[in-house]
Structures are given as C-alpha cells and as structure tokens.
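Have a look at the structure below before the remarks.
With one protein chain withheld, the remaining protein chains of the complex are depicted in position.
Now for subunit A:
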Amino acid sequence: MTDSALTATTGRHTSHGDTAPRHGRFRSGTGALFVTPYVLFLVVVFAVPLGYTLWISVHRFYFTAPGTHADAPWVGLANYRDVFTDPVVGRAFLNIAVFLVINVPLTVLLALVLASALNAKIRFRTFFRAAYYLPYITASVALVGVWQFMFGTDGFVNHLLGPHAPDPSWLVNSHLAMPMIAFFVTWKQLGFFVMLYLAALQNVGAELYEAASVDGAGRVRQFFSVTVPGVRPATTLVVIYAIITGANLFSEPYLLTGGGGPDHASTSPVLLMYQKGIEQGHPDFAAALGVVLVGFVLVISLAARKLTERGN
C-alpha cells in the first residue's frame, strides 16, 4: 500500500463525515456490553472477596452479627507474622510440597502415556476413555469411601499384604498419609488430564510420525522426539492446573485422613484456613494464610511455566 493510497482512503472516509470513528465506538461499545457480565462476575466473586481478604489480613478481625460494633484495629503484618511462625502452617506447606512432588510428575507422566495409548487405534478405546474419566466425575465422598475400604487397617490391601502391612496403617501413618492423598488425587484427576492431552495430540501431525519413522525412529524415540515436544503447551497447562488444584487441596485431607491427621501429617493450607477461620473463629489469620497461599501458587506456577516452556 502506497502513501497516496493511504491518503485517498483517509480522504474518502473524511468526506463521509465521522463514520469510521462512530463505527469504532459502536464496536467498542458492543464489545464492552458482551464483556460486562463476565467483568461483573469477576468483580463480585473474585476481586471483591480478594480485596476484602487483603483488608482482613491486616486487621484484628472476627465475624460479628449485623449492625453490632466490633473493633477491627489495624495490626499491620501481625497476622502474617503469626502465619509464618505457626509450626502447623509450616507443616501444611511441607505437606503440599510432598504432594506436588509426587502428584505433578506422576500426573504428567501417566496422563501423557495413557493419552498416547488411547489415541492409538486399540480395541475398546471408547470404553477405556470413559473408564479413566469416571473417577473424575464421581463425587470425592464416594471415592474416599472406596479408598477407606481398600486402605483401612482392615482393608483389602492390608489383607493382601498380611504381616507386611504398614503399622500404623496407610491413612493414619504419618509417613504415608500425604503420599496416599497424592496417589488418590492423581488417580481421581487423571481422566481430566488424559482428555487434555488427547485434545492436544489431535494437533500433532501424522506426517511428523511418518518422517520420524522414515528416519528410523522407533515407538519410544517417536514418543520423546515427536509426541512430547508436540504437546508441550498442553504440558504447561497440565502442570499449572495440577499445581493449582494441589495447592488448594481440601476434601481429601478433610475426608480421607480425618481432618489432616495423623498429627497434622496431611494438613493442607486450605484445610487449615477452614479450621482457623471457621471452626476456631480467626478469619484474620485465615485471610493472611490465604494471601500467602496465593503468592505461593503464583511463584510455583510461574516457575513451572518457565520450566515447561524452556526451549520453545
């Protein structure tokens, strides 16, 4: 496009008055209209609670009946100091670290391998896809019941192991409780991540596998040289999603290990927020812990993103 053409076009628009700017305003107004419901949703369910949480976290605060006066003095970072000096909080973050170390690599590995297998033309493919997805859509409470039946002191697994069963048993053993939760969540969520990888695999061209085959690559080499790089954006998504889900762990320690037991060995930060904020009436402490958790998840997620996107 030449300068004269630009001039001509501009002149033509000008000759018709301010049609283009009005059109632009109309478009931006329509866009704003479409965006407004979601913005309102974000403000109401995310931004306002987050702002309120930040406010609570720097005040001595507790919930009171409507219309009654309760002092909520500014305490600066005192709630954060309480959070960082509470040994149970430290234990909860350590537990989450143990959880993530087991859960995230296992999730990525199993989900990618299973997705690759289910992407191939195998018999009963639809059945297997549904079977892996089933735990994901089943209520945690029901699945916890199954695991208690399997891993309880008198459970199915201990009957199989006989004298080799751990003592104390799996779910009340301070060394095994958190790994058990990590395995449980990996198994429960696997179907969802397999679906993500299956979708990503549809974008890996068959010609890449053909080319690799022509170059003499076997199945394993094709997996590492074609499949893994081909689904890297999905891997980033899976890793970040698994980290966020893991860091927000609540139902499993609440139900499977009887409220974060034994002796806080499976307590998670979110469970602790619930116990401190709701059960024990310290919403200020819980709010500060929540803010710390948000920071923790952001840092870990950014690090994971850098790591998984390295070499792109």
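Throughout what follows, contacts are C-beta pairs under 8 Å (C-beta built on N, C-alpha and C of every residue); 3 or more make two chains touch, one makes a residue touch a chain; residues count from 1.
We take it that contacts and distances are computed from a predicted model.
Visitor: Not counting the visible chains, the remaining one has a UniProt entry; which protein name from "Sugar ABC transporter substrate-binding protein", "Heme exporter protein C", "Na+/H+ antiporter subunit E" or "Stage 0 sporulation protein A homolog" does it give?
Guide: Checked against "Sugar ABC transporter substrate-binding protein", "Heme exporter protein C", "Na+/H+ antiporter subunit E" or "Stage 0 sporulation protein A homolog": the hidden chain maps to "Sugar ABC transporter substrate-binding protein".
Visitor: For the chain left off this view, which of A:P66, A:G162 or A:G216 is in contact with it?
Guide: Residue touching the absent chain, from the options given: A:P66.
Visitor: In the complete complex, the non-displayed chain touches which residues of subunit A?
Guide: The list for subunit A reads 43, 47-55, 62-70, 88, 145, 148, 152-154, 168-169, 171-172, 174, 258-264, 275, 278-282.
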